[in-house]
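Yeah, one chain of the complex is gone here, protein chain that is, but the others are all in their spots.
Chain naming follows the written order as A and B, and within any one chain the residues start at number 1.
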Amino acid sequence: MVQIFARVNGTEHPLPQDSRRTLLDWLREDLGLTGAKKGCDHGQCGACTVLVDGRRINSCLSLAQLHEGDEIETIEGIGGADSLSTLQKAFVTHDGFQCGYCTPGQICSAKALMRELAEGWPSAVSEDVAAHPPISGEELRERMSGNLCRCGAYSNIIAAIEEMIAEAPGTPAGRQDA
Amino acid sequence: MKPFTLNHAQSANEALASLAGGATAIAGGTNLVDLMKLQIATPDELVSIRRTGLDAITPENDGLRIGALVTNADCAADLRVRKSWPLLAKAILAGASPQLRNRATTGGNLCQRTRCGYFYDTTQACNKREPGSGCAAREGFNRIHAVLGTSDACIATYPGDMAVALLALDAVVHVEGPQGARTISVGEFHRQPGDDPGRDNVLERGELITAVTLPAPTGGRQIYRKVRDRASYAFALISVAIDLSMEGDRIARCALAFGSLGTVPWRDPAVEAVLVGERPSPALFDKAADVLLRDARGFGKNDFKIALARRALAATLHEATKG
Partner (left out) sequence: MRLPLADLYNKPDERNLLDHTRQGIIGKPLDRPEGPLKVSGSATYAAEWKLPGCVDGVLVLASIAQGKVTKIHDKAALAMPGVLAVLADKAMLRRPAQGTAGKAPAQDVAKVEYFGQPVALVVAETFEQARDAALALKVEYKAAKSPIPFDPESPDAKVEKAPDRKAVKGGDLDKAMKNAAFSVDVEYDTPGHASAAMEPHATIAEWQDDKLILRGSYQMLAYNVKEIADCLSISPKKVRILSPYVGGGFGSKLGITHEAVAAAIAAKELGRPVRVVMTRQQVFQAVMRRSETRQRVRLACDAGGKLIGLGHEALVSNLPKEQFAEPVTQATEFLYGGDNRLLKVDVARISRMTAGSVRAPGEAVGMQVLEAAMDELAEKIGIDPIELRKRNLPGKVPVQGTAYSSRMLVEALEQGAQAFGWDQRNAQPCQSREGDWWIGMGVASAARVNMLIPAEARVTLKADGTALVETDQTDIGTGSYAILGQIAGEMLGLPIARVTVVLGDTSLPAGAGSGGSFGAISTGSAVMRACEAIRAKLADKLGCDAEALDLKDGVASSGDTSSPLEHLLDGGDIAEIGSIKPGKTALDYAQASYGAFFAEVAVHAFTGETRVRRMTGAFGFGRVLNAKTARSQCLGGMVWGIGSALTEELAFDLRDGHLVNHDLAEYHVPVHADVPAIEVILLEERDAAASPLQAKGVGELGICGAAGAIANAIHNACGVRVRSFPITLDKVLPHLPDPFAPDPFATAA
């Protein structure tokens, strides 16, 4: 069997031999990167969200062997407890979590969302899908809806993301009510 | 999930060869892996078609060719799609979540299987999952089920959004297979269950979707109205896709498709015929609904869909025709 590899947080790792192993289980069990969580294992909660080539996906629904050559970023790559990113800090100060189980997924999702906004991707609540979308509370909530939080920290999560957007250099124009 | 072999096709031809040998194609896997974990799908061999190069969006005639591997996210982000076929972007964006749309593909999404709770539960009878076992949904908890196009064997819906827009946009599915290439209109792609609900669509063994093409833009007013229990990240109870043009105060042209109403994405030319040439009015909308729902049949928990379809149609027509 040919060994195939993917890069995770900048380091190359061999992908698992068992074709059944998902990207999530590979990260958690083989690489010990337990930041991505298993909340439902069926793409219904978003706790397993990681970035693949800069885009957010549900790692629980993706077979690990399909990621040959991919660049994968997990919460551990975004920032450690002693080296938090601005976004992670904003989650702490706004109390954008309670139990913390959905949190890495929320943060990975929020990071990818920033890029989607910068690239002008519309959402289901964008009035005009052909236009560069405005940044509003409604837009952010729709765009974060793939990440469930049963503790109900939603308002605080959005507040953290709004702070991040307000402080990020090169923030896309069109800010409205946020 | 049962053990399986996984091969990576480097071209469409390689993929076709594997499919001819009995392999199942995997692209994003967002639906297939979900089903495999529950052993609702139990393929022995998977062939990844991710590297077959079918992931481009290119102009074709006056329309657009969307490769089967184009992700839902990339399709909805494409400026040409957003400007000229906004209905497609809107429908895609109304579905699933950003994470799923980043992985789900155009071809895969067309083949998405039903969300029927009895299909998803291997302790339950389901003719779609296990032909001949019966349909537990007919007299069960069937709130999300179809009221059109059902059969004694199955009342499950096709749950997706993208295909509903494609149906209203007269899109065409391109496939290749052992017998060569062929095209299928989206309206003919999904199969009503009849007495063989196991097959959701008309793809033959060994066939692979390579692309979907959109005809020239209509310039019409395009709305995708998805009615669901949650504000986001939920399957439709009913969705309405409309592409409508007015001439003066009359409806000049109208394409209407419905999701989660029938067993397949639903389009009824008779409904459009009622509307075209007429002045919009609540009475006209009602008449269109009468035609749409003439054969509708509820199964208890989903009876409300008949009333809901009428109201959702009226709301959508109202919005599409008002000044």
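Keep in mind that, in the parts below, contacts are C-beta pairs under 8 Å (C-beta built on N, C-alpha and C of every residue); 3 or more make two chains touch, one makes a residue touch a chain.
Quick caveat, the model's predicted, so the values are computed rather than measured.
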item: Residue in contact with the excluded chain [from B:28, B:43 or B:117]; value: B:117
item: Full-complex contact with the absent chain, from A:23, A:47, A:66 or A:112; value: A:47
item: Chain B, residues in touch with the chain not shown (by the definition above); value: 1-3, 37-39, 115, 117-118, 120-124, 136, 139-141, 143-144, 227-235, 237, 282, 304, 307-308, 311-312, 314-315, 318-319
item: Interface with the unshown chain - residue positions in chain A; value: 18, 20-21, 25, 28-29, 32-42, 44-45, 47, 74-76, 78-82, 84, 88-89, 91-93, 95-104, 107, 125, 137-138, 140-142, 144-158
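The rule we apply is simple: only the chains that are shown with their structure count from here on.
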item: Touching residues (chain side chain B, partner chain A) in the complex; value: 1, 3-6, 8, 26, 28-30, 33-34, 37, 46, 48, 50, 73, 76-77, 79, 82-83, 86, 89-90, 93-94, 96-100, 102-103, 226, 231-233
item: Of all residues in chain A, those that touch chain B in their complex; value: 19-20, 22, 41-43, 46, 49, 52, 55-58, 61-63, 65-66, 68, 109, 112-113, 116, 119-124, 126, 129-130, 141-143, 145-147
